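Shown here: the complex without one of its protein chains, the others still in place.
Showing subunit A:
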Amino acid sequence: MAVAGVLHARVDARRYQTNAATRESPWVKRLILGLALAFFALFLLMPLIAVFAEAFRKGWFTYVTALSDPDALAAVRLTLLIAAIAVPLNLVFGVAAAWAIAKFEFRGKRFLTTLIDLPFSVSPVIAGLIFVLLFGAQGWFGEWLFEHDVKIVFAVPGLVLATIFVTFPFVARELIPLMEAQGREEEEAAVVLGANGFQLFWRVTLPNIKWGLLYGVILCNARAMGEFGAVSVVSGHIRGQTNTLPLHVEILYNEYNFSAAFAVASLLALLAMVTLGLKSFIEWKANRNAPTVGAI
């Protein structure tokens, strides 16, 4: 919906501007625009510039050294590993959950819809704590896990679990309104024509949701790589082992190693910009197909 909505917003804005009844006087327009731009520059653009400025303050050499430090490289690898596990899993969960909610009527559907939003509404720190309470040494399953020599908290599995929890809603949230809007008719048509469940999903459902799905995946990935709170609680901050990129930034900063901290932070900022770029590309692409989506 977020993808398809952009086009309509743009068309509406143009109409309101030319319509005498809804047009604002020029100084009101300038004031509002100025306020928005000033706010944008102060709170969004300046920090972004600051990150890169600080990262390169002591020159290229310091920058490259900070990034090629073994601990930094370990953090990059760990972050990529966590995203590589969490994102595909959430892709599958998200599609399944969206499918169930959008296409079927069942008891507890509302409850499930609300539950999907839980990771958004709960503080990431609490999300992390939940896993410590469940799988930590003093936790519910702590003893059993210790006896069987399984490490979850303060190890990679804990980081993956916490990340999955925090990033769960992205894909499902994106797909539910999209699938609800598309309805069941095309799928019914495919079944009448003899398609089996797999062909139905692969040839009809998936092509219809691909842009929304990709959009959700990209946001999910950005959050998976950038998550701090939940991961911080379950990590234990073991250098070179359980430090993800955001945690590594914090450690460097706490050690007054500012240029290295900003160098690593610039990687995350770069990731954010790539994400935004991809996101706009997908929006553009989906809008080009939007008349197709809307008209049938």
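Just so it is clear, contacts are C-beta pairs under 8 Å (C-beta built on N, C-alpha and C of every residue); 3 or more make two chains touch, one makes a residue touch a chain; residues count from 1.
The definition used in the following text is that contacts and distances are computed from a predicted model.
Since a chain is absent, check the UniProt entry for it and pick the matching name: "Sulfate transport system ATP-binding protein", "Cysteine desulfurase", "ATP synthase subunit b" or "4Fe-4S dicluster domain-containing protein".
The chain we cannot see is, by its UniProt record, "Sulfate transport system ATP-binding protein".
Which of A:Val150, A:Leu193 or A:Leu276 touches the chain that is not shown?
Of these options, the touching residue for the absent chain is A:Leu193.
Considering the complete complex, identify which of A:Asn208, A:Gln241 or A:Asn257 is in touch with the unshown chain.
Checking the options A:Asn208, A:Gln241 or A:Asn257, the one contacting the hidden chain is A:Asn208.
What subunit A residues would touch the chain not displayed?
185-186, 188-196, 199, 203-204, 207-208, 291-293, 295-296
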